[in-house]
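Written below as structure tokens is the structure these notes are about.
This part shows chain A:
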Amino acid sequence: MDAIQAIINGKEISAEPGMTILQAAKANGIHIPTLCDHPAVSPFGACRICLVEAEKNPKLLPACTTPLTPGMVVFTNTPKVIEARKAVLELILVRHPLNCFSCPSNGKCELQDVAYELGVKESSYADPGDTNTSHEYEDANPFYVRDLNKCILCGRCVRVCEEQAQYHAIDFQGRGIRTSIQPPVGSPIELSDCVFCGQCVQVCPVGALSEKTALGMGRPWDIEKVKTVCSYCGVGCEVEINVNRKTGKIANVTTNYSSPTALNKGRSCVKGRFAWQFVNSEDRLTTPLIREGDTFRKASWDEALSLVAEKLGSIKERHGGDALGFFSSARCTNEENYLMQRLAREVMGTNNVDHCAHL
Partner candidate 1 sequence: MALYRAHVLICHGTGCASGGSPKVLETFREELQKKNLDKEVLVIATGCHGMCEFGPIVVVYPEGTFYSQVKPEDVAEIVEEHLYKGRIVNRLLYKEPISAQKVCHYKEIPFYGKQHRIVLSNCGYINPDNIDEYISRDGYQALGKCITEMSPAAVIEEMKKSGLRGRGGGGFPTGLKWSFCAASPGNKKYVICNADEGDPGAFMDRSILEGDPHAVLEGMMIGAYAMGADEGYIYCRAEYPLAIKRLQTAIHQATEYGLLGENVLGTDFSFDLHIKEGAGAFVCGEETALMASIEGQRGMPRPRPPFPAVKGLWGKPTNINNVETWANVPRIMLQGAECFAAMGTEKSKGTKVFALTGKVKNTGLVEVPMGITIREIVYEIGGGIIGDKKFKAVQIGGPSGGCLVEEHLDLPVDYESLTAAGAIMGSGGLVVLDESNCMVDTAKFFLEFTQRESCGKCVPCREGTKKMLDILTRITEGNGKPEDLDTLQYLGEQIKATSLCALGGTAPNPVLTTLKYFRHEYEAHINEKRCPAGACQSLLRYTIDPAKCIGCTKCARNCPVNCISGKVKEPHLIDQEKCIKCGACMANCPVGAISKG
Partner candidate 2 sequence: MTEKKIRSLDDLRKLKEKTGDLTSARSEDDKVKIILGMGTCGIAAGAREIMNAVLKELETRKLHNVAVETTGCIGMCQNEPLLDVIRPGEPRITYCLVTPADVTRIISEHVVNGRIVQDKLFGRAD
């Protein structure tokens, strides 16, 4: 199908058929603020921040859910649009706490960004006592904390859980002002279907969800993202290690839903995202060790590998290849596992090959 031609803010643009106004604007370098939209999940139309005006349309349109149609003339920053965005933002801020100083999301908070962009410091409608304090701070599990008083109900976590993780562990509960994001009625998150993959934490635009281990480990502006491959299993997920430049320590692990190279497309599991503490562990082996009597001594890789080769060779000579068995690991790639079974069969002459999953 042919590309769609349209005009946004007086600029002629071209977009793929089926794109929403927001997607088309983004692809053409035009910024439209939003809070509930996220590339990882389907459009939702809940936050009403991305409202725009279009010619021949008396109503304001949500850019995130309205398809761009050929010849459409869109305005993203008219006084009417800005006024509406401000009104909506101020309504969010009626109950959202403004104690950004102590918030772990300070500096990466998207609500903060939108407020900054619109020049809104606080809500003119807030009365004393309006700030949300009804939810308890939930930190029972070792992975993430929930501070629902900061939740703006954008629904990203619900959608990422349903669409990416596909566990549907949480959903909206209650109505009106009492709406909150919860696991099924009456069960804490720890006893729900949640597998703690942490994707909800990553897509949360505010400080309602944050990694427990990252607390105090570094402000967003101290962080350098290091792209790498997760070492936990053979899938090879692309992850970003967030390293605090000042301390050189890991703060947390994130993924990139927009990365063209990531085969996991931003998805992750509990281990890849949360189980990185071994990196800084004092018990971690950093060189091979060779046993001598009751003790171990450090050795170089060359020495260690030579020793293993020699010992394996002598066992094969004395007892035959079948006296040996080869176990490999799920943390190895397919290629590594393939090579190991060739080593076993062709070099050592045995079919005793197995895998840690059988242990």
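Selection criteria: all candidates are chains of the complex that A comes from, given by their letters.
Descriptive notes on the structure:
The rule is short, and it goes like this: a residue touches a chain if its C-beta (ideal position, glycine included) is under 8 Å from a C-beta of that chain, and two chains touch if they have at least 3 such contacts; residues count from 1.
Quick caveat, the model's predicted, so the values are computed rather than measured.
Candidate 1 is the partner touching chain A in this complex, chosen from 1 or 2. Those residues of chain A that touch candidate 1 in the complex are listed here as 43, 45-48, 51, 59-60, 62, 65-67, 83-84, 87-88, 91-92, 94-95, 125, 127, 130, 152-153, 155, 171-172, 174-179.
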